[in-house]
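Only one protein chain is missing from this complex, and each of the others stays in its spot.
Moving on, here comes subunit A:
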Amino acid sequence: MIPLFLGVALVTFAVLSLVGDPFAQMAINPRIKPEDIARLRHAWGFDLPWYLRFFKWFWSMITGNWGVSIFAGGKPVTELVARAIAYTLRFSLASLILAFVVGVPIGIYSALHQYTFFDYFFTFFAFFGMSMPTFWFGFILMMIFGLKLGWLPLGGVMTPGIETAPLFARILDQAKYMVLPVIVLSLFSMGSWMRYARSSMLEVIRQDYVRTARAKGLPERTVIFKHALRNALIPIITLLGLSLPGIISGATITETVFSIPGMGRLTVDAMLSNDYPVAMVCLLLESSLLIVGNLIADLLYAVVDPRIRYS
């Protein structure tokens, strides 16, 4: 796991190095003296060879010294990232819960009623969700609910000036801004939860022990809920571990469509404006979450399924 982490750090570092020197553009400006540029580059460590720069940066990353943004008024990276994560969490958690709570039961029900109208309808729905380009779906919802009906705001996170309103009004206002992005974010994952739950349940109810449970005269409810469902949920629970990184790293596209200042936007904006300290923290945070998410999925798998043992 540690070599994996180092490797990821090295690759992200390499790609960011391609973006180039953030002080290079300053050379064009006649009012900035070359000495000053050299001083700045020295202060930020850009005159060091790349491997020294990498280890210097990597060390400060591990020790929690994340530094300040080159641009964005020299704000501490921790502050910028914390604010973006707060926004992203709100949207991603809501959509994960919505997708899971709606998708999994429908998938299970579809499996128990295979080849019925219900099953076909939601199979189509799942494909519909998985084939929909998210940003276009966002446009459509905006056109219908924002422009035509005027029920919901087009984008942003709150009405300007609402900060002084009473708490309840503030919550209600921000909830309104969440509806459309959450629907867009959950559509894709809802489809995949349905498919996973369906195929997992289908596999389980064909097993011998389910037939045995039926044969010994257990009521159908007990067979489904006690015997089949518990085993069908095993692969689904491990998938929850895999969706962990998405909760923090945010969705660049959806955040752009709805102008949400979350992690996805922060990462891309920082990368494009050469804001090294911010971009590197974002990328490394996201990839370490991916690695940890995979680890959690593996561990969960062993916890819920006693047949699996890691030596």
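A few remarks follow.
Please note the rule applied: contacts are C-beta pairs under 8 Å (C-beta built on N, C-alpha and C of every residue); 3 or more make two chains touch, one makes a residue touch a chain; residues count from 1.
Keep in mind that, in the parts below, contacts and distances are computed from a predicted model.
For the omitted chain of this complex, the UniProt record lists the protein as "Peptide ABC transporter permease", which is one of "Peptide ABC transporter permease", "Nucleotide-binding universal stress protein, UspA family", "Anti-sigma factor antagonist" or "Sulfite dehydrogenase".
Of the candidate positions A:118, A:135 or A:301, contact with the hidden chain is made by A:135. Listed residues A:162, A:272 or A:303: the one in touch with the omitted chain is A:272.
Not every partner is drawn; the one left out touches subunit A at residues 3-4, 7-8, 11-12, 15-16, 18-20, 127-128, 130-136, 139-140, 142-143, 147, 245, 249, 251-253, 256-257, 264, 267-268, 271-272, 282-283, 286-287, 290-291, 294.
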